[in-house]
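With one protein chain held back, the other chains of the complex are shown just where they sit.
Chain lettering (A and B) follows the sequence in which the chains are written, and residue indices restart at 1 in each chain.
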Amino acid sequence: MHSTGMRRRVGAVATVSAVAAMSLAACSPSGEGAETVVRIANPITDFWGDPLQEAAAVYEEQNDGIRIEIDSVPYDSYEEVLQTQLVGETAADILFLEPPAVANFSGRDFLLALDDELSPTTEWGETFVSGMLDATRSPDGRQYVVPWSSVAVLIAYRQSEFSAVGSNEAPVTFSEWIDVMNRLESEPAPLNVSLRGDDASLFWILTNKLEATLRPLTEDINLLHADDWAYDPDDLASTLGETYTTDELYVAFETGLIDPAQSPGYRAAVEQVVQLSPFINEDSATVQPADVAQRFGAGEIPQLIGVGGTIAEVGAEAADSEDIATFNLPTITQDDFPGLAAGGENPLAGPRNGFAVNAASEVQAEALDFLRFLTQPDTVSDMYRVQVQGDPSAVDGVAYPDDSVLQETDGQEFAQISPYGFGAPPTFDTQDTDEFHAQWQSLLTGNSSVDEFLEDRSASNRAALERNLVLEEDSIDQSFIDEQLGQ
Amino acid sequence: MLTPALAFVAVFIAYPLLRGFYKSFFDYNGGNVDRFVGMKNYIELFNDPAVLPSFVNVFWLTVALMLNQVGVAFIAAWLIHHLRSARLQYAFRIVVMVPAVVPTIVGFLIWSQFLSVDGAVNRILGALGAEWLIGNWLGDPDRVIIGLILVGLPWLNGINCLLFLAGLENIPGERYEAARLDRASRWQILRYMEIPAVLPQMIVLGVLAVVLSLQSYENVYVLTGGGPFDSSNVPGLLLFKNAFTYGRFGYANAIGVLLVVVIAVILLAGRMLGRGGEDR
Partner (left out) sequence: MTRMDGLGIGRLLRFIALVLLSVGTLFPLYFLVVTALKTNTEFATNYFLPPLKPDFSNLIEGMGLMGRFVMNSVFISLMTTLIILLVVVPAVYAFTWLRFPGAPILYTVAIASLMVPPVLTFIPQYILTRQLNLLNTHWGVILPFVATGIGLSVYLLRTFFAALPYELIEAARIEGAGEMRILRTIVLPLTVPSLVTVSVVQIVTTWNAFLWPLVVVSSESKRAVSVAVTFLSGSSQVPDTPALMAGYLAASIPLILILSALMRFFVRGMTEGALKG
């Protein structure tokens, strides 16, 4: 026959698949007998290649006439390849993406909006860990991504080194943490980080603190909301379906609420993180994240900030692995910032990546059907058995293999609407992000002051918001902006 | 005789270039934004505070690359040329040629380690007693360009070396004989006989080094990403980031067009220089 995918099945499961094929052929645009191909772009070195292959084989068996094709691309070149293919209109139907790429691509209309299928109140939406969908929404307020795996940022440390300087318990408040580091004497520095653009562990801390310090402003920022909406930080459901749209963010910026140069909450968060600056390694601007992890594994440095999966991996390989424990990042408190009324920091956890559907795909219905299959707890559990993964699933109720150290990520404690999006620095587009890294490096290495940093941030944020206003012209409510800014 | 070559260039270079030039007058992100904005991108280009420093950076990198690709390669060729043993000559030809197969990324890996805070460069400086020179070569905005210059330097370009060697071998033996009879010094032979013999290669390879260096971004991209704090940006990297990271293709094209103009001017200058050399 015509199909290459048919080779997989040697005549078995005939009746079952025949029924499936008939029902599918009825809604398939490619007509009877023809095979529909759904292509998935996947960065090969990020673990999921083999499990995806297995899941695809199972799905093909259940759905006759559908073939799932996996386009593997090396991780380092993934975004360049996708850019080229999206502009050249040859990209795969399903794209495996990380949060910054989702924001970048959705802003250019490359991705299909999934709000109808995937709001938190739909049946599919309820499959995911709470807060996961809200955290993966794009700046325009829409849902483009089906969350896949999640991360939690933790600090791993050697208990013996902490107790040697008199700390028998892990620090809870930020000042306790600073206090421990003042006493730790280690070369090259008590806290080793990579401040390159590709390491998230430190700027995530800032974003997380900002989300806490800006949270009391939720009602002032979210001016365009559902009619009977009311915000309650302790009721996770109170932010369901609400997002900060670009026009709201622009207004909040221009009125100073979220302007780094004007917002007291913003300054408080920055001033707290900058206390880490004296303890940071000299080569922070150049060292690779993997080298920092390796220093910790080799016992050269006492602690490591990182995502749970990497920490578990590095910790397990270290010679003194029983000495290693983890603690959560100390949160900002009302002592640090009196304006912090609506709860402290949420656990620093959220989506690591997810699947988006190409807006130009001709087989969107089939792509979505496959993604529904892929995000069933049973499928996910099977995939973790194919290969032990570093990150837990974004899907609720997954059974992890016995030999894995994975735990379900904590859900959020406080309801919030994120101005910046999870997993990203506090920025509004990729250029803003790029500028952030330069300014952030400069601040933490002592080359610029907090004031200079806040001024630079303010300028970059404003430029990005203005770019977004242009990008989202069609959905921007200009009269709202004019009215709010009194023009 | 020209048609096939020109046809290839017209289809795969000139057409995409013209398209890129046309799009440089657009606000174009490859997706939903694609509108004519006239000179806006070019005006932004001349007001962009990142552009001028990036050209300054690439200037220094280019000078260094040229010294290496032309100077060091010529010295190596000259040394090989004056070896007495034909077998040694052949051996060195292989020695300079074989490393050409090693991908450039390997060189970057080595140098990022050499230049790290506790890397070879700092250790050597320490051993020489020059502690005041020790520093973070790729992480300090005041010295990152020096670090990047080092990355290209010590290995010679084998192909350039062979091209110079070919030029030197073309000098007829009788001329050396005559020079010897005239009691010409080694310096005089180099200055009046050998350098003029390879001058065309020098100009061509020098211009090539300049042209390739102006377009390059991979070294900076891999080693510093343009950092720290944007202190090591080069125009090629700005072009790359605007296109592939920010998706600002219109503005990226404007940067590209500016680069093409700069490079074209240098090529034409090189051509005139070459003519001057031929006339002499």
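Heads up, the rule we're going with is that a contact is a pair of C-beta atoms (placed from the backbone, for glycine too) under 8 Å apart; a residue touches a chain by one contact, two chains touch by 3 or more.
Remember, it's a predicted structure, so these values are computed and weren't measured experimentally.
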Among A:Val38, A:Leu52, A:Val87 or A:Ile417, residue touching the chain not depicted: A:Val87
Absent-chain contact - pick from B:Val70, B:Val96, B:Leu115 or B:Leu223: B:Val96
Interface with the undisplayed chain - residues on subunit B: 1-2, 4-6, 8-17, 19-20, 30, 72, 75-76, 79-80, 82-84, 86, 90, 92-107, 109-110, 113, 120, 154-156, 158-159, 162-163, 166, 169-170, 172-173, 176-177, 180, 186, 189, 200-201, 204, 208, 211, 215, 217, 236, 239-240, 243-244, 249, 252-253, 256-257, 259-260, 263-264, 267-268, 274, 278
Residues belonging to subunit A that touch the chain removed from view: 43-47, 71-77, 80-81, 83-85, 87-90, 289-290, 293-294, 297-298, 309-310, 313, 390
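Everything below uses one rule, namely that only the chains that are shown with their structure count from here on.
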Averaged-CA centre spacing for the pair subunit B and subunit A, given as whole angstrom: 39
Residues of subunit B defined as touching subunit A within the complex: 27, 29-33, 112, 116-117, 136, 138-139, 141, 224-230, 241, 243-249
Touch list for subunit A against partner subunit B, complex: 79-80, 83, 86-87, 104, 108-110, 188, 196-197, 282-287, 429-431, 434-435, 437-439, 441-442, 445, 447, 470-471
